[in-house]
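All protein chains but one are shown at their positions in the complex.
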Amino acid sequence: MSFTTELKVARDMVSATASQNTTLLSMQNINKAFAGIPALTSASLEVGVAEVHALIGQNGAGKSTLIKILTGYVSRDTGDITFDGGPFQARSPQDAQAKGISTIYQEINLVPYRSITENICLGREARRFGLLDWKTMHQEARSLMARFNIDIDVRKSLDSFNTATQQMVAIARAIGFKAKLVIMDEPTSSLDEREVNVLFDVIRQLKQSGISVIFVSHKLDELYAVCDRVTIMRDGRTVKTSDMKSVSKIELVASMLGRDIAQVSKHATAFGGRKGKVGDVVLEAKNLSAGHKVQDISLSVRRGEIVGLAGLLGAGRTETARLVFGADRIHNGTLTLNDKPFKPREPIDAIDQGIGFSSEDRKLEGIIPDMSVAENMTLALMPQLTKAGIVDEEQQRVIVEKFIARLGIKCSGPSQRIRELSGGNQQKVLLARWLAMNPKLLILDEPTRGIDVGAKAEIQTIVKELADQGLGVLMISSELEEVIEGSDRVFVLREGHKVAEFVGKQINEAAVMTAMAHGAEDNTIGQEIKP
Amino acid sequence: MKKSSLLSALSSQGVLIALALLILFGWLRYEHFLGLFNISSVLRYNSMFALVALGMCFVIMAGGIDLSVGSTAALGSVVAALLSPHGMLIGTLGGVAAGLCIGILNGLVIVRMRILPFIATLATMLAANGSALLLAQDQSVSVSYDGTFVDLGQGDIYNIPIPALIAVAAYIIGSIVLNYTGTGRAVLAIGGNEDASRLMGLPVDRVKFLVYALSGALSGLAGVILASQFGAGQPIEGVGWELFAIASVVVGGTLLTGGVGSVGATLAGVLLLGLIFNVLNFENGLGWISLSAYWQSVIRGLFLLGVVILQSRLSSKQSAA
Partner (left out) sequence: MSNAASPKTIETNTFNLMAFLTKHATLVALLALIAFNVVFTKHFISIQTLNVNLTQVATIVIVGVGMTLVIATGGIDLSVGSMMAISGAIAPLIFLGTAVHISEIHLAVAVGMIVAVLAAGAFGWFNGWLITRFRIQPIIATLVLFIAGRGIAQVSTNGNLQPFKLGEFQWIGLGRWFGVPVQVIIMVVLVAIAAWVLKRSLFGRQILAIGGNERAARLAGIPVARVKRWVYCISGLCSGIAGLVVIAINSSSDANLVGLGMELDAIAAVAVGGTLLSGGRATVTGTLIGALIIQLVRYTLLANGVNDDVAKLVKAALIVLAVWLQRHGRS
């Protein structure tokens, strides 16, 4: 109730400024260099009042630097910013927030153990007689959440709700702070399709109430669903800004890559032209279950076969892979490896049997940042590289140099710290970690996430060649093209169950998507996580 | 289920239940356990620890740790004893101010130089110890019995020891600050997720600085009571206080990672650990068995072990669910 009036006021304010000027934000000729290396060269960005503006570009194109300058994380070298009709300069994210620019981050930046109310009201608490007025704050939190048709107990702690709800709390917080511009940095990366739709409804509501949105995403389809205009960046420069309606997907990709349209339209991935022969079954999983995330899943991988595991976020893909690798405990079901029963209790058991697993989270579960390229690469191979507990450095060097050459890893040498490498090269080192032990089965969880297009294609080619040479690959990917073009067989998971299996020519976008989405209409936003 | 509420509720009520059981046990078993003299002496002695633990509780809730509390209290006792001829007020203010100085130093080193709290407060622990010994010229400093200074530690109001009244007042204020002020909420938010709190625009550095300053001041106050209670400023006292305080806070159910905590349960934790010693004394007095006083640290350790294992089981059950 109080909220509607608030909105009305906000709308009036906005329309007042809008009548004079329809541009909310204007960044012109922004230059920024880190240690002499230019990150932004004369970049610009304009966002209108009540506009949803997409910002896209490859990794390293400069979008995050541009956003960081806007939100006061880093300072610009030169350039002009005007916001809401005046020159703008944010000293810190707090300062930007106070001046009307709020940011919703990819990984949700709220406080897990505190209540929804606290997360919404922290920093601008209601007070009575100098002390906190919990009643008013709860009310305000409830009315803000009600805006998204979410009716929840705002006194409960944030970590008892799912990711999508948490994201709504973050947005509610931004609105509570009377943001005029909300920046969303890959907000859909951890949401499933239903949740994405709810988010889009919310974005449209924001737009209606005069709030502008900068929407950063890698998923092109989403841009068409919700954005008015798009700005494309490449190599620290603004390539172009155009209306969403008047630009095709292929054009977007071409501008991002700086390539010919004809070149791009051929293949979205580098998987084309598989020619290996599929052999005997390497891994057979029967009726795997663990908690509610993996229920009764059966699948198999053969020699020389790339098996895709498709599904929305939370469908149980990573969880299934972790069971096979011994990273989590299997409650029910059996695994067979090369016709022998296989019961991994720890990852080491799976590794001993020739299974490799590359995690979806490179930083958290992949690299050891302070260790060298060589040490990272040989981590799983260590027991074979040691005699009487001593590392054979010479043998290590030979292996490492072989893989640096074979995978085209760009580094100053085997002893360079892995943290200094780019994401794509780090991923290649991790791939080499498993290839070095000559695996029978390789599990790749999101092998190309968060790396630039060039490295992506290289990794896809490597995986293809490995399969051609007879390696069994179980691949999880959230990029549909990757699964569809790369896989010889696709299993589709939904809500912890296997719902479909496609082989060879049966694999197509429509079929897989239907299986992924089938029966998924109930709304889970606002639901508590049940034990 | 929800990690925070279930965990904090269960473990904070756990400490209350354990405390109640221990008191019941003592009441049934020993004649004078709930006698005025015993209650009053237990409260008087443990008030110092209660004050130190309160400061520690705030520091831990904010995701930090303060190892300097013991030697800060010793410094406070020395300064208070040196100033005690000038009266109670000057002595008290002096002791608290000395503690505050160490707290401020902690805050500056941690916030400005961005040094891990663990290592920063380890250094200031040494610094406070050195300063206390310097001021006291390597011996204990007698307090002046002319004025009212000794009443602070030894006196009563309506049969209640004054140190206990001070501690209770501190806990009530602490509880209000935690639950009903923005700063209190910010303490928990910062402990829960410091980066997020920064992005939310909370004055992270200021709040962190404040909790260390508070911890220093409360340790100084504990030192004042120490000096007044035992009639001397004691530069080498306070060894192991920091770990006793941490144990009390943890037994009280506050998560050591920060973000969840309760002031009241910390007080219960202090009393629980303090009463173990008391019960041991009574048990020896009965003459059935003879346990040396040294058993108290073993039993305290076992208590801490039990609580910590319980907490870990609870949290692992939740993450599995």
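Note that the chains take the letters A and B in the order they are written out, and that residue 1 is the start of every chain.
The rule we apply is simple: contacts are C-beta pairs under 8 Å (C-beta built on N, C-alpha and C of every residue); 3 or more make two chains touch, one makes a residue touch a chain.
Everything numeric here is computed off the predicted structure, so don't read it as measured data.
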Listed residues B:R29, B:R206 or B:R313, member touching the removed chain: B:R313
Sole residue of A:L223, A:A327, A:I399 or A:A500 that reaches the chain not shown, by the stated touch rule: A:A327
Residue of A:G85, A:G279 or A:P383 in touch with the missing chain, whole complex considered: A:P383
Residue, one of B:A97, B:A123, B:I160 or B:I176, that touches the chain absent here: B:A123
Residue among A:T163, A:Q395 or A:S422 that touches the chain left out of view: A:S422
Hidden partner interface residues of subunit A, rising order: 37, 59-60, 325, 327, 346-348, 351-352, 357, 359, 364-371, 375, 379-380, 382-383, 386, 389-391, 393, 410-412, 416, 420-422, 425, 433, 452
Residues from subunit B at the interface with the omitted partner, ascending: 65, 67, 109, 113-116, 118-120, 122-127, 129-131, 133-134, 138, 239, 243-244, 246-247, 250, 256-257, 292-302, 304-305, 308-309, 312-313, 316
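The rule is simple: only the chains that are shown with their structure count from here on.
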Interchain centroid distance [CA atoms averaged], subunit A/subunit B, Å: 44
Of all residues in subunit B, those that touch subunit A in their complex: 1-5, 176, 179-182, 185-186, 188-189, 192-193, 195-202, 255, 259-260, 318, 320-321
Subunit B-facing residues of subunit A, complex: 93-94, 97-98, 103, 105, 108-114, 118, 122-123, 125, 127, 131-132, 156-157, 159-160, 173, 291, 531
